[in-house]
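A single protein chain has been omitted from the complex, and every remaining protein chain is retained in its original position.
Entry: subunit A
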Amino acid sequence: MQQSNAYIITFSVILTVVLGLLLSGTSQVLAPIQKKAVELDTKKQILGAVLAPSEIRSMKPDEILDFYDNRITSKVVDIEGNLLEKDESGNPIIAENVNVAKNYKMAPEKRMYPMFVFHKEGNPEAVEAYIVQVYGAGLWDEIWGFLALDTDLNTIAGVTFGHKAETPGLGARITENAVQDRFRGKRLFDDGGNFQSVAMQKGEGRDYSDDDHKVDGLSGATITANGVNAMFRNYLQAYKAYFDKLRDSGASESLALN
């Protein structure tokens, strides 16, 4: 059966409108739930730097959000170590909402650097760890992570990595606990206070426990490991100015609350 052009056009228009309404309707209805899911996911990742994965898994979504609200405060700094509170149009900047991928495309001086402060249990004045966000490129696509530093702003208390499309079993192993645990206790600065970063080495299975800046690498995933090293170097340097300010103020604990 051959239909007229008018029929075809009418059919197409009606179909488009119906499907369009259906999709935008669903999107509207689900948007708040999706927003909550994204928020929960971000907070889970941030907490992943200071909590064991089994601890996070044992908590219900509401408990995670509560825990986050009680123990973590956040702020945003620039490369010179100044606090950023309002954007150009005067809206408050919220660290959890900073899109690190978007910032990555800007020059390092223009980026916003989110910073999360993990407070001691039952004592919101005292700081247990500082958590910073890192971001970069792996072999296939983006990789990112959160890195928790002890109050000396030098020793790594824990890291958590995420990736979009690294090879399963090779580069994707950066999400494994065994790999992330290798970073714990390493130092960013040498005894003279110079920035050294920490770097995964080529090859796997060697013992680097006596070297503060070297981490056992990933066999078969050197490019992913190099990506991790690069994002550490790029981002931790950018936080250095703020770290210095915190240290200079002496009582880094009190400044954390400002």
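Just so we're on the same page, a residue touches a chain if its C-beta (ideal position, glycine included) is under 8 Å from a C-beta of that chain, and two chains touch if they have at least 3 such contacts; residues count from 1.
By our rule, contacts and distances are computed from a predicted model.
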Determine which name in "Na(+)-translocating NADH-quinone reductase subunit D", "ABC transporter permease", "Cytochrome C oxidase subunit IV" or "Aspartate carbamoyltransferase" the UniProt entry assigns to the undisplayed chain of the complex.
"Na(+)-translocating NADH-quinone reductase subunit D"
Since one chain isn't shown, list which residues of subunit A touch it in the complete complex.
1-3, 7-8, 11-12, 15-16, 19, 22-23, 26-27, 30, 33-34, 37-38, 40-41, 167-170, 220
